[in-house]
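A protein chain is absent from this complex, but the other protein chains hold their places.
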Amino acid sequence: MRLTLTVNGIERTCDVHPLARLLDVLRRDLSLPGTKEGCGEGECGACSVFVDGKLVNSCLVPAMQVAGRDIQTIEGVAPSAELLDRVQEAFLRHGGAQCGICTPGMILAAKALLAEHPQPTMAQVREGLGGNLCRCTGYTKIFESVIAAAALPAIPPSAQPSALEEAKR
Amino acid sequence: MSHNLSDFVAQSVQTLPEALRLLAEPADPSLGPWRPLAGGTDLMVTLAAGTLPAGRYVDIWPLDELRGITVTDQAIELGALTTYTEIRQHAQLMTEFPLLGLAAKETGAIAIQNRGTIGGNIANASPAADTPPALLAYDAELELTSLSGVRTVAYSQFHSGYKQMDRRPGELITKVRLRRPPSDAPGRTVHYYRKVGTRAAQAISKVCLAAFARIDGARLLNIRLGLGSVAPTPLRCTRTESVLLSGPLDEALIRRAEATLAYECSPIDDVRSTSAYRRRVTLNLLRELLQQCRSDRRE
Partner (left out) sequence: MKQPHELREASVIGTSPPRKEGVAKVTGKAVYIDDLPVAGALYGVTVRSRVARGHLRGITYHPGVPWEDFHVVTAADIPGENTIALLEKDQPCLADQRINHPEEAVVLLAHPDRELCERARRLCELHIEPLPTVFDLDESLDGEVRVWGDDNILKQFSIDKGNVAEALATAPIIVEGDYATGAQEQLYIEPQGMVALASPKHGITVWGSLQCPYYVHKALATLFGFPKERVRIIQCETGGGFGGKEEYPSMLAAHAALLAWKARRPVKMIYDRHEDMLATTKRHPSRTRIRSGHDESGKLLALDIDFRLDGGAYMTLSPVVLSRGGLHASGPYHCDHVRIRARAAATNHPPHGAFRGFGAPQSVFAIERHLDKVAAQLGIDGAELRRRNFLAPGQTMATGQVVRDEIDLPELLDRALTMSDYARKRTEFARLNAESASRGTPIRKGIGLASFMHGAGFTGSGERYLASVVAVDATPQGTVRIRASSTEIGQGKDTVFTQIAQDVLGLPSHMIEVVRPDTAEVPDSGPTVASRTVMVVGKLVQSACQELRRKLSEGGLLGESYTPTEFASACDIFHQLGGVLRVESQYQQPTGIEWDDKTYKGDAYATYAWAVYVAEVTVDLTTYETRVDRFWALQDAGKIIHPVMAAGQIEGGVAQGIGFALYEKVVWKEGRMQNAQMTNYIMPTSLDVPDILVEFDDRATRLGTPAAHGPRGAKGIGELPLDGSAPAVASAVQHATGVLCGAVPMTPEDLMQALEAAR
């Protein structure tokens, strides 16, 4: 099928099988490899992205269900090439990323969590990240990062595609 | 990645009649009948694992008429495409039928809850699914729709064997109905849900018990037990219920109920747990539930 969707604010089109995984559409067809595959069965959360603002496992979303939808991936999280989102900033400062492979999905899960609970309790942080497995950190530094991010001012997401995104393409 | 997409045909529909027309088409000699695809949280896993049967899939995700929770005087009705997140966010549903909310909260994690649907959870027919025990405890009804009309089935009668169900060719699960009890129904109510999973999130259940009970003094007026992961289908434990309704809720009755439940369930050994564990914990959960019923009495 001819698939048209918006990714990180830019309309994109590609030819894919209707059951192709959104994960593969992003990584292979649209050359956005920031979204990672850890398990391919919706268990690890490394492939988390936003579809119309909702956190999903992109390995479980068929292409046909995102026609015309608005997707945000890790590549679209930073407001510009020079700036980081507060969650990215906090992960950087507080040791929230180690090997980095779960980080893109974890950051999106953290953003979803903060959208729902702007000042989350530890229990809310744990639950909000329950679908994102990390083997390096034991989660502690990730929790600290999310709590720290909540204390930083949220930078309004840029309506324009970020320079970073432009650079990637 | 062991799937071959070329073996699959898939089509989106925009209206229910369109979906029903496809589902009513005779089976294609090589590709079989059309099968519904909703949020994909089960189906896409099997597709990636190479275990999804090749064939034709109709994407019903765009059907907004199957979304939403409606409250009437008699019932709360959930469209089949209602997600776990929507269930968790519905205050009245959470108050009147809290077990469904607890089940939704224990299903996968946020990203799964945003996509997984109540209809999909039923149609996937896994004995380990999280919402069926709650649906059994509330004696839910299913509405199935086909080109020839709408049919209502008691959920407790829906599953007939492992991955077997009373869904006729051309039918689609369109609604789940929970009957609201009359406000003057006698007795205190107990809602009990406990999923014993392999871990605290992203877990598949090893045993799951949901129960709804009405108690008056020392007697249960009504009890419905829904069990997951201990039989080829989600299990409504009617024999145990009968025993529990047969007399005052004392230790002797609890023991008889335990003996009955041990007989009524038929757990197996698999990679997640053992038959012995599942049977023992099933009985422990029953005892925990009944103790809650008794301690409520004492209040």
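As written, the chain order gives the labels A and B, with residue 1 at the start of each chain.
Convention: a contact is a pair of C-beta atoms (placed from the backbone, for glycine too) under 8 Å apart; a residue touches a chain by one contact, two chains touch by 3 or more.
Since the structure is predicted, the reported quantities are computational estimates derived from the model, not experimental observations.
When the whole complex is considered, the residue among A:14, A:39 or A:115 that touches the unshown chain is A:39. Only one residue from A:74, A:112 or A:150 touches the chain missing from this view: A:74. From the set B:18, B:139, B:166 or B:288, the residue in touch with the chain omitted from the display is B:288, counting the whole complex. Although one chain is not shown, part of subunit B still touches it, namely residues 1-6, 49-50, 109, 196, 198-204, 207, 271-274, 276-277, 280-281, 284-285, 287-288. The chain not shown here touches subunit A at positions 27, 31-41, 43-44, 46, 73-75, 77-78, 84, 88, 91-104, 107, 125-127, 129-143, 164, 168.
Definition applied: only the chains that are shown with their structure count from here on.
Averaged C-alpha coordinates put the centre of subunit A at 31 Å from the centre of subunit B. Interface of subunit B with subunit A (complex): residues 1, 5-6, 8, 10-12, 37, 39-41, 44-45, 47-49, 57, 59, 61-62, 85, 108-112, 114-115, 200-202. On subunit A, the positions that touch subunit B within their shared complex are 17-21, 40-43, 45, 48, 54-57, 59-62, 64-65, 67, 109, 112-113, 127-128, 130-133.
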